[in-house]
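A protein chain is absent from this complex, but the other protein chains hold their places.
Which chain is which? They are A and B, in the order written, and residues in each are numbered from 1.
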Amino acid sequence: MCGIVGLFLKNEALEPQLGALTSAMLATMCERGPDSAGFAVYGQSLDGEAKITLQSSSPEIDFPALAKALENEITGTVKLTQRATHAVLTCRRDELDTIRAAVRRLAPSVRVMGVGEAIEIYKEVGYPTAVAERFELKGMKGTHAIGHTRMATESAVTTLGAHPFSTGPDQCLVHNGSLSNHNNLRRSLAHDGIQLETQNDSEVAAAYLTWRMKQGLDLGQALEKSLDDLDGFFTFVVGTKNGFGVLRDPIACKPAVLAETDDYVAFGSEYRALVGLPGIDTAKVWEPEPATVYFWER
Amino acid sequence: MSYHNPPTTPRKSATFDDYTLSEIRRAATTGIYDIRGAGAKRKLPHFDDLLFLGASMSRYPLEGYREKCSTEVVLGTRFAKKPIHLKIPITIAGMSFGALSGNAKEALGRGANIAGTSTTTGDGGMTPEERGHSKTLVYQYLPSRYGMNPDDLRKADAIEIVVGQGAKPGGGGMLLGQKISDRVAEMRTLPKGIDQRSACRHPDWTGPDDLEIKILELREITDWEKPIYIKVGGARPYYDVALAVKAGADVVVVDGMQGGTAATQEVFIEHVGQPTLACIRPAVQALQDLGMHRKVQLIVSGGIRNGADVAKALALGADAVAIGSAALVALGDNDPALESEYQALGTTAGAYDDWHEGRDPAGITTQDPKLATRLDAELAGRRLANYLKVMTLEAQTIARACGHNHVHNLEPEDLCALTIEAAAMARVPLAGTSWIPGQGL
């Protein structure tokens, strides 16, 4: 049970403010999810480069040393940006797989939160405003961002249990609700070789979408399919490199508000999350219909 | 030569026993599932499978008369300006006017007043009789919102948001046409004589994140004075209690599957939910994990019958218990003195559970004015008070014997279990061993 915010910019002029706007939106959703928080920020992607977001549960991790060690494994360079327990490595796209394998070998306790050309994912246990501050969300720039505050229902309050869940390169999902068939789904996904890291129902939803996309569906089609295969209550917000999607289950009880102007599309679990956005007074504001996929792409 | 063919004794199936066969025939004939009142009737692991160790050489008991063993309990100390102070750790569970006659509701209030405890409204709103005769009254806030209004909300001493009940976690209420009298219909804004269905979810919130906002509204409306309880059926007690605390409850009520109902499907009563015994430790664990044990109070209900049950529930970590079915028996429900009338209804004293039909010869679960007047509210109230006081004395007796000067000082270590099942559920050692099944895995 949670709070969700999302902001997809159409107007480039707003890109320097993405983090500040998202951070203010996230702060309004603290009561809905006081246990943990997280966000995915889609920044500028550079030709031929890829990003990999790492997280370490041990504070003494020496990310710069790890970056150095990784550079020895490849021909290109590794650029490191560290934010508290997280670090974003930038490398050549064709060397991403080598880097991933090397991270697993050199620093087995470090977790890969997400990879892609544009995505960076940060999440942590704690009060949402404190989490946003720790990672300096306010100063981040980019094209779109999705944030989440979590009130844990049945799975543990851990960093890994926090949202967003990455569903594949440049993809992420956040969820509000409670799935009622995630255990069975988890077993069938495991049978198809998809490993999950937590007991979290939302991670199952994310993995489900990845699994569908591996079968050749695009994200929109995968979301459509999820309406048949996922049981329970859910509002999803998903991000891709260029896109931003929203889906509510057919019962559609969990709150969701969308707003659109010429400058952006914004999502909030409550209107309160949208109050501070520029031009919100004249925005088109509505609640997404049940069982309907909404998707924006630049 | 002819052989004698020895006859085989006819053997009935254990699977298809007489009750099962009668149920199949009944369903085939009537085309309706069996609806009844009361709680689970099947044999379940229960408090009887636990024993107190008592004091001996390593601990010292308290003297019965001089050395005080307190029983008072304060509910709603977390946020409410006016917490509830009760003399005894036994409260009266929510039962509606509609399910019960006005006289029965009055009797519950009278009995609770004498004993120094609270009563609770039910699905259908608050009656003047009930408010008038209950010194401390908890107002239930239910999915149906029948009879819900802000005046009664403000008249209440506490508000209990009902998410579910032990007899039917995940189900709504049900009141069949026979009991929708003019007065009940008016209170519920329903046409007379229809089979009323109650929703299973609240109409204007879903989930603990919304509930937190609903609680804010209720607190704002009542100026933050009244304790807010959240009642859940025994489903997933660890998570449910943790989420109730996160949503902002002052008190959490956990109702196990032996908890009664006015009416619901038999299949629901007997096959959904967890036994009360199995609910307490996970509920307490959730409170402890959040640092809220004794700060958010826990009330346990479902099959509480005597002072030993009360003491055991408290020892496992509850702050108080609630009784429903037992209170009705104290008033006069299922009394063998009415056996001929129960027989006329096709049942027997002790088995009568067709509370929804409104033909209760004891005048308790009925809206028939003639039947209802059979119950003398004053006398029945006195009987309930006697029973509550006896239970309290029994719980005190046990607490003293275990060396405690307050019933809340009872702890799991005062207990052992007679069966492996009870040991696992109550998380106390099997008698004579230090083995707690399921621990240390």
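As a convention for this text, contacts are C-beta pairs under 8 Å (C-beta built on N, C-alpha and C of every residue); 3 or more make two chains touch, one makes a residue touch a chain.
Quick note on the criterion: contacts and distances are computed from a predicted model.
The listed options are "ABC-2 type transport system permease protein", "Glutamate synthase [NADPH] putative GlxC chain", "Succinate dehydrogenase flavoprotein subunit" or "Fumarate hydratase", and the UniProt record of the chain not shown names that protein "Glutamate synthase [NADPH] putative GlxC chain". Only one of the listed residues, B:D182, B:E217 or B:E413, touches the absent chain: B:E217. Of B:I114, B:M148, B:L345 or B:L393, it is B:M148 that touches the chain left out of the display. Although one chain is hidden here, its contacts on subunit B can still be listed: residues 31-32, 144-145, 148-150, 153-154, 176-177, 188-191, 194-195, 197, 199, 203-205, 210, 213-214, 216-217, 220-224. Interface residues of subunit A with the unshown chain, by the touch rule above, are 28, 252-253, 255, 257, 270-275, 285-287, 289-290.
The rule is short, and it goes like this: only the chains that are shown with their structure count from here on.
Residue ranges on subunit B touching subunit A, taken from their complex, read 201, 206-210, 212-213, 236, 239, 242-243, 246.
Of all residues in subunit A, those touching subunit B in their complex are 1-3, 31-35, 151-154, 176-178, 233, 253-255, 269.
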